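Every protein chain but one is kept in place in this view of the complex.
== chain A ==
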Amino acid sequence: MSSLFDYTLASARDALRARKISAVELVDAHIEAIERLDDGLNSFITRTPEQARLAAKEADAALAKGEGGPLCGLPIGLKDLFATKDVRTTAASKILDNFIPPYESTVTANLKQDGAISLGKLNLDEFAMGSTNLTSAFGGVVNPWQRRGSTAKLVPGGSSGGSAAAVAAGLVLGATGTDTGGSIRQPAAFCGIAGVKPTYGRCSRFGTIAFASSLDQAGPMARNLQDCAILLESMAGFDPKDSTSVDKPVPHYEAALGRGVKGLKVGIPKEYRIDGLPAEIAAVWDQGIAWLKEAGAEIVDMSLPHTQYGLPAYYIAALAEASSNLARYDGVRFGERVTGASLDALYEATRAAGFGEEVKRRILLGTYVLSSGYYDAYYLRAQKVRTLLQRDFLQAYEKVDVILAPTAPSGAFAWDEKPTDPVQMYLNDVFTVPASMAGVPALSVPVGLDSHGVPLGLQLIGRFFDEETLLAAGSVLEKAASFTHRPTIHAGVSA
């Protein structure tokens, strides 16, 4: 190992156990990298170096005695949507500028219980609403990747853009993300890392600030799928505090990585070959098909007939739920308050000042599709289309074991290339939204670079609670692609 920044989460875990490195030196190196690089990247909203150093000392003491959980001493980052006890949690919104949760989310509690050390809270789109990480009230995140011959700032994707950028730049060994319509998979693809959106109900939503409750699902983001598997095993599990949590044993995901794909039926949905699909995206998709075939998988052409309705149905469902979930930010019990002469004036002033433009737009639209006279035409219709979207997948899984598709319709674009039309912006999620609507698990792995030298990802979509098959197939893609490229801005590169 030439540098502490060459470790993956898995190899660092093994080196810590073998006492080749100490948790203190590993954590210190990552804190130093954050100080060196993150003023430029802006992937963290809140850094917690003192707590991390303290935890690292305790981790070394535990490791010295042969104790410590499966993640003991490993530095990670937490998307700032997870409530962390006594550590500011903002959802990247001004309205929660000074919110200090008196409780801990179940997912982050699980990770800490297993010994992981948080280096801080990672930037995101405000309330996880966005695909660029530019809607954050704490400023946009810079993708550590740059195009060849250009220093133009690229977006890291969103909403888990801070998580993706921090992992890609080597500031943390792994991070938590949340995915409502693609918020783990799309930024993972844009930043050249791996990300898993588990089955809805696999990870508890308790203590995760809600955007669209029937879609939100936490998952791991890391430099490879082995690291994701290790994190997911810790994050997942039944939680009585979340009524949508599913009581199912958590498998040893890492063991599934080497299963291979021999005899596996891999579906290629024809509807994902959308008009205007860039040739480079089509090419990596075809390459992925060839890799899986070479590894012994059977390729099956198939159809998900309602795909084109996934995005509009998703936006209706997600915005309706968001308008309801965000009603709690009223300036009374917590959050920032702007005073007014009456209680209504206080609400209106508080919410006008506290929410950003994208959040306001989504609340207004959500209110509209739920309002009397429009409910049946929009919300109820969208819920029915959602049933059809889910049926598409359930019927597909009678014939195939896993589905292969691109993760996003492009690689990372520049900050100033962001579409100004919201509908154009929403099209970024065209390949990720259907799996979210159905509740099935999906992941993204980096498989190559586009002609500008920025990463492209492929997506695998699986059966309910069959994250293991996803990881096995993803691992085959990962090996075939042997994606070892590093971004321009990386902790292991000294200036």
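Definition applied: contacts are C-beta pairs under 8 Å (C-beta built on N, C-alpha and C of every residue); 3 or more make two chains touch, one makes a residue touch a chain; residues count from 1.
The rule we apply is simple: contacts and distances are computed from a predicted model.
Within the choices "YhaN AAA domain-containing protein", "Aspartyl/glutamyl-tRNA(Asn/Gln) amidotransferase subunit C", "ABC transporter permease" or "ATP synthase epsilon chain", the name that UniProt assigns to the complex's undisplayed chain is "Aspartyl/glutamyl-tRNA(Asn/Gln) amidotransferase subunit C". Of the candidate positions A:R381, A:K418 or A:K479, contact with the unshown chain belongs to A:R381. Of A:R47, A:K153, A:R259 or A:R361, it is A:R361 that touches the chain left out of the display.
Listed residues A:R13, A:H306 or A:H452: the one in touch with the omitted chain is A:H306. Listed here are the chain A residues that touch the chain not shown: 98-100, 102-103, 199-201, 214, 240, 243-247, 306, 308-309, 312-313, 315-316, 323, 327, 330-337, 339-349, 351-352, 355, 360-361, 363-365, 367-368, 371, 377-378, 380-388, 390, 421-423, 438-439, 464-465.
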